[in-house]
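For this depiction, one protein chain was excluded, whereas all remaining protein chains were kept in their positions.
This part shows subunit A:
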Amino acid sequence: MKKITKATYLKWYEDMLFWRKFEDKLAQVYIQQKVRGFLHLYNGQEAILAGALHVMDLEKDRMITAYRNHVQPIGMGVDPRRVMAELYGKKTGTSQGMGGSMHIFSKEHRFYGGHGIVGGQIPLGAGLAFADKYFKRDAVTLTFLGDGAARQGSLHETFTMAVKWNLPVVFCVENNGYAMGTSVARTSKSTEIWKLGLGYDMPCGPVDAMNPEKVAEALDEAITRARKGEGPTFLELKTYRYRGHSMSDAQKYRTKEEVAEYQKIDPITQVKDILKENKYASDKEIKAIDKRVKDLVSECEKFAEESEFPDIQTMYDVVYEQKDYPFLPHKL
């Protein structure tokens, strides 16, 4: 594994803080109704992405996830201003305003979405890996899913084939404790999700995912295995989401105390503490990072605000590759 150094910690701090503040900004502009629809925020789960990016080969590896997907593409290299613009429904957005919050994509940066149907991305992740194996490329695909998604048939069908065919994919459950208002224990007798891998003879295990180092270690092993042609791994990344499922969630299913417990082991605080303990950064340097983050978030907002809405014709142009497809009229 690439060594975890002072530079890693500094990067982790800046990246994670930026993701957190980016999401906070979205919550704010959502209340102002500049961003609409559903809005699922990543706050609390940042260590997963930080750890993953440290061990991925960003020149070739791939990533796919569900609808809680604003910051992963940014981590993969997508311009955050374009992600913000997508949520504003602007033509400068990653999908020209077609996808919105749940559907961020970047072919250039090998980020394959952004999927709104729970579990829908699981076979797709295996399929991306199928093509890499087929064409003898040594890329690995990280396929993320929620604890709720682990109960979809798509996971079980995909696992059978992914193991049998030795696909270079890592399946990562981000177990944040809840699927909307449903705790893991309430709809499943088995609460240790990683054990699902056992039934498929897939290497599997739990990971403390509030800590990016732990995530990096576990993922490094899994990615190495996949790259060597030894097939998939199933990891249960134990994490927590601080905000509601989406913006309209009254959160009656959990206590404030529970949220506070997790905030004590907040990934960003953990990393910041290490920066301080090891004197990796002075207070002044940390302040400078905080300011950079704040400025970049403002820049994203400004870019999104000032961008234009797409032309009506775009709605048709993006559906088919065929240029002159004869769409039916729908009104006079």
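By definition in this document, a contact is a pair of C-beta atoms (placed from the backbone, for glycine too) under 8 Å apart; a residue touches a chain by one contact, two chains touch by 3 or more; residues count from 1.
Going forward, contacts and distances are computed from a predicted model.
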| item | value |
| --- | --- |
| UniProt protein name of the chain not shown, from "Pyruvate dehydrogenase E1 component beta subunit", "Glutamate synthase (NADPH/NADH) small chain", "Elongation factor 4" or "Transketolase" | "Pyruvate dehydrogenase E1 component beta subunit" |
| Given A:5, A:28 or A:187, the one touching the chain that is not displayed | A:187 |
| Touching residue (missing chain; options A:90, A:109 or A:243) | A:90 |
| Where the unshown chain meets subunit A, residue by residue | 36-38, 89-90, 95, 97-103, 115-120, 148-149, 151-154, 179-182, 186-188, 252-253, 309-310, 312, 314-316, 319, 327-332 |
